[in-house]
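All protein chains but one are shown at their positions in the complex.
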Amino acid sequence: MKAEIVQTNNNFNIKKSKSSGAFSVMWREILKDKLALASLFILGLLLITVYGATLFINQDKLVTVDLLSIYSPPSADHLLGTDYGGRDILGQLLIGAKNSFTIGFFITLIAGIIGLTVGITAGYFGGKVDNFMMRIVDFVMILPSLMLIIVFVTIAPKYNVYTFIFIMSIFLWTGKARLIRSKTLAERELDYVNASKTLGTPDWKIIIREVLPNLSSIIIVNLTLNLAGNIGIESGLTYLGFGLPETTPSLGTLVSYATNPDILQNKWWIWLPASFLILVMMLCINFIGQALRRAADARQRLG
Amino acid sequence: MLKFILRRILIMIPQLIILSVLIFALAKAMPGDALTGQLASSPKMDAQTLHELKQKLGMLDPPYVQYFRWLKGLLHGDMGMSIIHQTPVTQLLAGRMENTILLSAAVLILSYLIAIPLGIVSGRWTDSWADKMVVGYNYITFATPLFIFALLMLFIFGFVLGWFPTSGSVDIRVENGTFSYFMSKVNHLILPAFSGAIISTTVTIQYLRTEIIDTKIKDFVKTARAKGVSESNVYTRHILRNSFLPIAAFLGYDIVSLIGGSVFLESIYGYPGIGQLFITSIAQRDFSVVTALVMISGLATLVGTLLSDIILSAVDPRIRIE
Amino acid sequence: MGNQPLLQLKNLRTSFRIQDDYFAAVDDVSLTVNENEVVAIVGESGCGKSALALSIMGLHQEGRTKLEGNVNFNGRNLLSLSTGEMNKVRGKDIGMIFQDPLTALNPLMTCGKQIEESMTYHTSFTGGEKKERALELLKSVGIPNPGRTYKQYPHELSGGMRQRVVIAVAIACNPSIVIADEPTTALDVTIQAQIMDLLKELQKKNETGIILITHDLGVVAEMADRVAVMYAGEIVELADVHTLFENPLHPYTRSLLNSIPSTTDEKERLHVIQGVVPSLKNLPRKGCRFKNRIEWMDDHEHEENPVLREVEPDHFVRCTCYKNFHFPEEK
Partner (left out) sequence: MVFLKINNLKVYYPIRGGFFRRVVDHVKAVDDISFELKQGETYGLVGESGCGKTTTGRSIIGLTKSTAGEIIFEDKDLTKLSRKDYHNYRRDIQMIFQDPYSSLNPRKRVLDIVAEPLRNFEKLTIAEERQKVQFYIEKVGLSPEDVYKYPHEFSGGQRQRIGIARALTLNPKLIIADEPVSALDVSVQAQVLNFMQDIQKEFNLTYLFISHDLGIIQHMCDRIGIMYRGQFVEEGAAEDIYTNPQHIYTKRLISAIPDINPKNRDKQVEFRKKVNEEYKNSYDKYFNAEGKVYKLKQISNTHSVALP
């Protein structure tokens, strides 16, 4: 009987005390920001459509050249017209969007993990470890990364999607490492970290259980904004012809048709929808990211 | 001050060495002799001649010998030959470099001209409608990839409206040195420069705005107001000067993004600069040019970070005195 | 002018906007400051003392703050002045000293230039005259090498030296009133003593009126002529310094005085009232604001609408609850 009372008491209190967890604060901020909420909705719809539709698309048919309908403008057969090979643009658009998003996502994830690990280790341990790691970061940051990525893509043997993700990740983790390091440095100076040390908590546990949760909002924000950026870089590189291999079309592939002035000027249906799709995706992700950023920074919260 | 710069340059040296080693290693991984621009692997060649040619080119020497030979050449301004153009790389670069510097400078200046007033307005009158507009503008420019924006600008203003030329850096029909030559240059520059500038305003605006918001609640600003300093002078003398520091610190990384940006801008607008040269060279496998360009870009970035450190130490007395 | 007070606050109320409502951080405060008088405003964080200081100077964030009542100075109500008009008063007639010397000076400007700045606005001095005056000020605030400090940046000085520069900035134009917001809190004890002595010396020499905002009763005992004790936005007790320390009446004042570990008593328990100053949003707005901190007192000991009442000549106390007050341990 007594235990029961305690139990109910506890439940009551768990509900009463407002959680200050990173996720709930972020969720509340998104709900408050109409633009971010709309973005979330649009992006969700978009992703469901893209990933759903690509399940049903016959990829073989999509890549077969149909000489009878070269460069046909939008019609009932081909809602967004066809390209120089008579291939359906809408289908390519859907596949491209799927590839762009998936690859952007993995690049963000891998670069994020590397950046987080390096940043948090350097920041937490400081001293020589920090010095060494930051030397590397500083060096990578001053490299002309776009050019080097292009060079790597060109000379890589057995070039495929994985190679591309790998090359991109190598150059894109440094910014995150720097950010996480500076935040970790600030966190490390706070007494709760010192307290944990004096309480006998091992370093790895302090990093994971104490420091990491306090960085979670910054990490989420940063990854979100990076996701948008990385999709942009990927499609940009593909546009230049140094992105995804031809077997994996991306949105950038469609846009790259516009390097031909005739297509740019007269056959808008080939490149414009892909451009708009990139724009919409990036805007949506960014609006969500900005709302998350406000949530992470108490000064900027909407209320 | 001089000591500071000297030490800063000293720190640059190992970075430069590592950079050169990296590029050397990359060049070795490229087919042919990317360093001198000579082809050593033509399919028609038999093994014997190939070996002789390689020997002649020094490709069989130990790597460190080749590295130092290349470095020595580099220091004498010898960047090898372009296979495609059959001219020395240095010669090939000269004219294009000028174009790229012109374009980059235009982008940088325009971007500051747009970003600084917007950042100030937005930071000073936080939460006003003007601030909200600037923040909205910033969200959009931050989200838009440069190549999409440049392409749309080209499509709208170049092709649909026909206001600006769609390719090149100058009209070939005008004579060098005349006023119309100058005007033609400017006319060719406007579209790429604006496209690049608008997309690169984001960082400056963002930093300036948050920095002003942070600075204006600081105690020393209260002290200034308590002295009776007029509102406009509180901004010009106290808040803005302090708020410009991070922008100065960012100049070096601005150069990194300018180099990246020029690759896109020049290939979209067919603007004959080093960015465009880079893309065509790599497509034509003209690797000696590629190597030279990467080395130059790396050097430019290093000089950029050095420059921003010097500027920063000139404005901020806390850095000047060690 | 005679006995005319230098500065007179009448029913000053400062309210801050939190979301959509305004909450009074300073509530109905009336106070006078005379020439050559040091009035201390003492209280704990959240009592409204700093808000009071900023209200007099008009330094609150616009749009977030509502000011009501009167701040009479030289026959004008400062609250009704425009920013431009107020700028002519700030720095010239009223100077201000801030708490943290580390942040109160512009890091990118030399100390000399920062001292000269207010002269630019309030005097017709030439550059040379300004420099002369700045050096003179640096000397008068006890800086050993004025010529060198004039050219130095704030970060090159120690905390105590910086606070001296802050004081020089505040008194550059010989203001008749100086508002000192926790002028010694951020300093080490020995420096604190030096700054206290310096402020007193300057005050006597220039016959300045000082409003001393502090939480430290030791500083009050050493510097003030009159003391106002603030709690939850209101003055709860007001008296000259001797009366207040010898015969404190309000329970809050008594608790505050008890909380200082005295240098004469041995290691006795400190008799204090538990709890803290309530936050702005949770202030009780009706009745005695101290009521729920002293729950062992009967309700009828409190007044329904407590006012600051003169209980003996020049000694004011709010509410009647002080009459039979005792600490719980005292029983």
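All chains are identified by letter, namely A, B and C, in their written order; residue positions are counted from 1 within each chain.
Keep this in mind: a residue touches a chain if its C-beta (ideal position, glycine included) is under 8 Å from a C-beta of that chain, and two chains touch if they have at least 3 such contacts.
Predicted model, so just to flag it, every value in this text is computed and none were measured.
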Out of C:T190, C:N305 or C:N324, the sole contact with the unshown chain comes from C:T190
For the chain not shown, which residue from A:D33, A:D88, A:D130 or A:E210 touches it across the whole complex? A:E210
Considering the whole complex, which of C:K151, C:H242 or C:R285 touches the chain not shown? C:H242
Determine and list the chain A residues touching the chain excluded from the picture. 9-10, 13-14, 17-22, 190-192, 194-201, 210, 213-214
Chain C residues touching the omitted chain (full complex): 44-45, 188-193, 196-197, 200, 215-219, 221-224, 241-242, 245, 255-263, 267, 269-270, 272-274, 276-277
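As a working rule, only the chains that are shown with their structure count from here on.
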Relative to chain A, largest Cα-centroid distance belongs to chain C
So, what's the distance in Å between the C-alpha centres of chain C and chain B? 54
Residues of chain B that touch two or more other chains sit at none
Touching two or more other chains, which residues of chain C qualify? none
Which chain B residues qualify as touching chain A in the complex? 15, 18-19, 22, 26, 29-31, 139-140, 142-148, 151-152, 154-155, 159, 166-167, 252-253, 256, 259-260, 263-264, 267-268, 278-279, 282-283, 290, 293-294, 297-298, 301-302, 305
Provide the residue numbers of chain B that touch chain C in the complex, in ascending order. 218-220, 222-231, 237-238, 241-242, 315-318, 321
For the complex, which residues does chain A have touching chain B? 138-139, 141-148, 150-152, 154-155, 228, 232-233, 235-236, 239-242, 255, 258-259, 261, 264-265, 268, 271-272, 275, 278-279, 282-283, 285-287, 290
